[in-house]
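Just one protein chain is left out here, and the rest sit where they should.
Which chain is which? They are A, B and C, in the order written, and residues in each are numbered from 1.
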Amino acid sequence: MTDRISLEALNAADQAGFVAALGDVFEHAPWVAEQASAARPFPTLAALHAAMCAAVRDSDPARQLALIQGHPDLAGKAARAGTMTAESRGEQASAGLDRLSDEEFARFHGLNAAYRAKFGFPFIVCVRRHGKDSILRQFERRLANEPAAELATAREEIFRIVALRLDQRVAASDRLPVHGRLSTHVLDTAAGRPAAGVAVTLLELCDDGSSREVERALTNADGRTDRPLVHERPVPIGRYELQFSVGEYFAGRQLAVTDPPFLDVVPVRFSVAEPEGHYHVPLLVTPWSYATYRGS
Amino acid sequence: MTDRISLEALNAADQAGFVAALGDVFEHAPWVAEQASAARPFPTLAALHAAMCAAVRDSDPARQLALIQGHPDLAGKAARAGTMTAESRGEQASAGLDRLSDEEFARFHGLNAAYRAKFGFPFIVCVRRHGKDSILRQFERRLANEPAAELATAREEIFRIVALRLDQRVAASDRLPVHGRLSTHVLDTAAGRPAAGVAVTLLELCDDGSSREVERALTNADGRTDRPLVHERPVPIGRYELQFSVGEYFAGRQLAVTDPPFLDVVPVRFSVAEPEGHYHVPLLVTPWSYATYRGS
Amino acid sequence: MTDRISLEALNAADQAGFVAALGDVFEHAPWVAEQASAARPFPTLAALHAAMCAAVRDSDPARQLALIQGHPDLAGKAARAGTMTAESRGEQASAGLDRLSDEEFARFHGLNAAYRAKFGFPFIVCVRRHGKDSILRQFERRLANEPAAELATAREEIFRIVALRLDQRVAASDRLPVHGRLSTHVLDTAAGRPAAGVAVTLLELCDDGSSREVERALTNADGRTDRPLVHERPVPIGRYELQFSVGEYFAGRQLAVTDPPFLDVVPVRFSVAEPEGHYHVPLLVTPWSYATYRGS
Partner (left out) sequence: MTDRISLEALNAADQAGFVAALGDVFEHAPWVAEQASAARPFPTLAALHAAMCAAVRDSDPARQLALIQGHPDLAGKAARAGTMTAESRGEQASAGLDRLSDEEFARFHGLNAAYRAKFGFPFIVCVRRHGKDSILRQFERRLANEPAAELATAREEIFRIVALRLDQRVAASDRLPVHGRLSTHVLDTAAGRPAAGVAVTLLELCDDGSSREVERALTNADGRTDRPLVHERPVPIGRYELQFSVGEYFAGRQLAVTDPPFLDVVPVRFSVAEPEGHYHVPLLVTPWSYATYRGS
């Protein structure tokens, strides 16, 4: 974050400097930054993003197709061979696409082949908005699209990828609406106060039965985690489980409970469908009951 | 159940008939039934059970020790060799002691040896009241007991085993207090009515991470299962998970929900500490929230 | 209840006996019983009720109109003068129509006059299904009806009145579906058990700000009242408040609470719209929280 360039500096730079800074946010397509540079100064980051997207939309179809074709296959050979741009690599890693089993790799390979055969360009999706299962579902759904609709979808996904890259790279007074949030709050409704010191683990659940720990935290004096469990990024579409160690918490309060206690680790399982949404999932708990809900 | 003998018939039988019917409820100790037969007639099954226990308590210590020594090792060679009484075999099977891995078998073997070395008699526990993990915990705790206390504990466990056997074998107007109950109820609090047709699965969870399906049911028009999930037996001490397929239920009600829905399969994890207790674990649920508690 | 006549006896009686028993369930219209008697024997009370209603529906329009005209005005002079049939009097009293203020009496008088002027017959409603406010709302709504529709409505209300009278007067193996139920259940979710000994009061709330105590009870060991708060009758359409004295309950459990306690008397306010419905309104409560819902 420390080396983000300011919007002010981008506005003040000459064209070469502007392109040096942003020429690669569209993969292998510095011409987008070149064209957008003419629309400076940009009052906001949103205006900069809009100008870059407009440059693409206004370009001729062949150039747009070339832009799309310049992207690597998802979880493709480029990923294994390490020949992707660093940013593509980081993005694919965030969804676990760099850690596929041979079977999964084969599945992606087959989908990539079928997709390229039908549409003539690689499958593009903003992977930071998805878990692995969600990407596979997108892949299968979009394979059924009409070519024209799919071309538009691919372009919109590129615009989402670019928005996240600009968000990481440019400091401005505004933020692009690319961030979701996942947070929790534990209230001890037997004692009428926040439950402090409760261990909370967030897992991402996969369709194959495996799970991955996303975050682990302790609740503070206000019953919240010091930072949201997910923030400053999209919350990937997928299934999650929050695990609250309430047995330990109540044991520490010397309440008379049974052995074993009725409640120990409370699992709350839910899905995220809007990566830019705010998911507040609190727990109201006593040694014998609990409630949870999507809050705000 | 159909071939249970009536208390009336037991009261009317001659001593030989009484002993033929109940001589084996105490393992290899028909003398208990013989002595108890003199106290007939029994107005209730509880009185019969009390008379048999009294016969043991009033017998001389050597005889009591022999009674205890007549029991098989838990999950011991007798289990593998198939030389136990049918009833002991069924009881041990109910806690999964007939399906131990080699590692678990070795652990039981080691505990049995240590226990016998310390106390001079086999470890006896009413296995129908415990899951496998609970039996192992009991084993380890009781190994630390003083011999005199442990002898009394072994005797009380035998009385519990006998109560369950009498409950299965004798029909009377009263029931011995040997049964617990585990039930649920699903209410759709968005619609203000019972949630009918919700698939509910009850799993027993083991410390080694494995789980075992105990029961599977659909909720009826009143949001309950037609029969309690566990009844007519003790609820084994252990950890359980109820899984409620609420995603399917709400999908069938054509509500506008997200894709994927916020809630799909709701897991409720809890422990049972009192095998003869009534555990009512309802779910109050909307597409976006739920609450659960130990009810009555 | 003790002097209810059995359906069997009604089936066995001669016509005169049958009419003597049921001639007055339709107000001033023994001919309905006379005609229905020919359809005997009735296998069920429902069949008897259906036969009486059919006799009315099959009669000529003038006779039906006369039947309707034979009913007293609601809360009319007959009520004050004491010239109504005993059953009409009891029914009107159940909704508080015998305790009207002068202002309310004047309002009913005006509505009666307007209704008679428009339709040519008195306003008939099954008052046991309504609170006073609900009757007034019915009155105003039905004044706007077309005459033909209103005639049918009046007839259906008479059939409801008759069903309730038959339910009180005839013992049969079946019951007519004329009864609702209002019940509660208090669970102490801090202790994981039913809350016993909680004082519960049920009030009916009126639009004029007044209220009337309907029932008062203590919860038993299972957290329920020994009998439902309303049962064996319709639950009158109206607004209600349940008051739960949880402050006293928790004070008796020697919990550390604040002075004054956060929760003392918990009011739960709700409306009944279906007089034959089952309204189960539980309270899940700790010293610092509670939840309520329409249960089953």
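The rule we apply is simple: a residue touches a chain if its C-beta (ideal position, glycine included) is under 8 Å from a C-beta of that chain, and two chains touch if they have at least 3 such contacts.
None of these values were measured; they are calculated from a predicted model.
Asker: Taking the entire complex into account, which one of A:Gly70, A:Gly192 or A:Pro267 touches the absent chain?
Answerer: Residue touching the absent chain, from the options given: A:Gly192.
Asker: From the listed residues A:Pro30, A:Gly70 or A:Gly295, report the one that touches the chain absent from this view.
Answerer: With A:Pro30, A:Gly70 or A:Gly295 as choices, the missing chain is touched by A:Gly295.
Asker: Considering the whole complex rather than only what is displayed, give the residues of chain B touching the chain that is not shown.
Answerer: Residues 189-192, 262, 284, 286-289, 291 of chain B touch the chain absent from view.
Asker: Determine and list the chain C residues touching the chain excluded from the picture.
Answerer: Its contact residues with the unshown chain are 237, 239, 258-267, 269-271, 273-274, 288-294.
Asker: Pick out the residues on chain A that sit against the missing chain.
Answerer: For chain A, the residues touching the absent chain are 187, 189, 192-194, 222-223, 284, 291, 293-296.
Simple rule for what comes next: only the chains that are shown with their structure count from here on.
Asker: Please decide if copies chain B and chain C contact each other with the same set of residue positions, more than half shared, or with different positions, and reply same or different.
Answerer: Chain B vs chain C: same; shared/all numbers exceeds half.
Asker: Superposing the C-alpha atoms of chain A on chain C takes a rotation of how many degrees, nearest 5?
Answerer: The C-alpha superposition of chain A onto chain C needs 180 degrees.
Asker: Rounded to the nearest whole Å, what is the centre-to-centre distance of chain A and chain C, using the mean of the C-alpha atoms as each centre?
Answerer: Centre separation, chain A to chain C: 58 Å.
Asker: Which positions in chain A touch two or more other chains at once?
Answerer: In chain A, residues 262, 288-289, 291 touch at least two other chains, as defined above.
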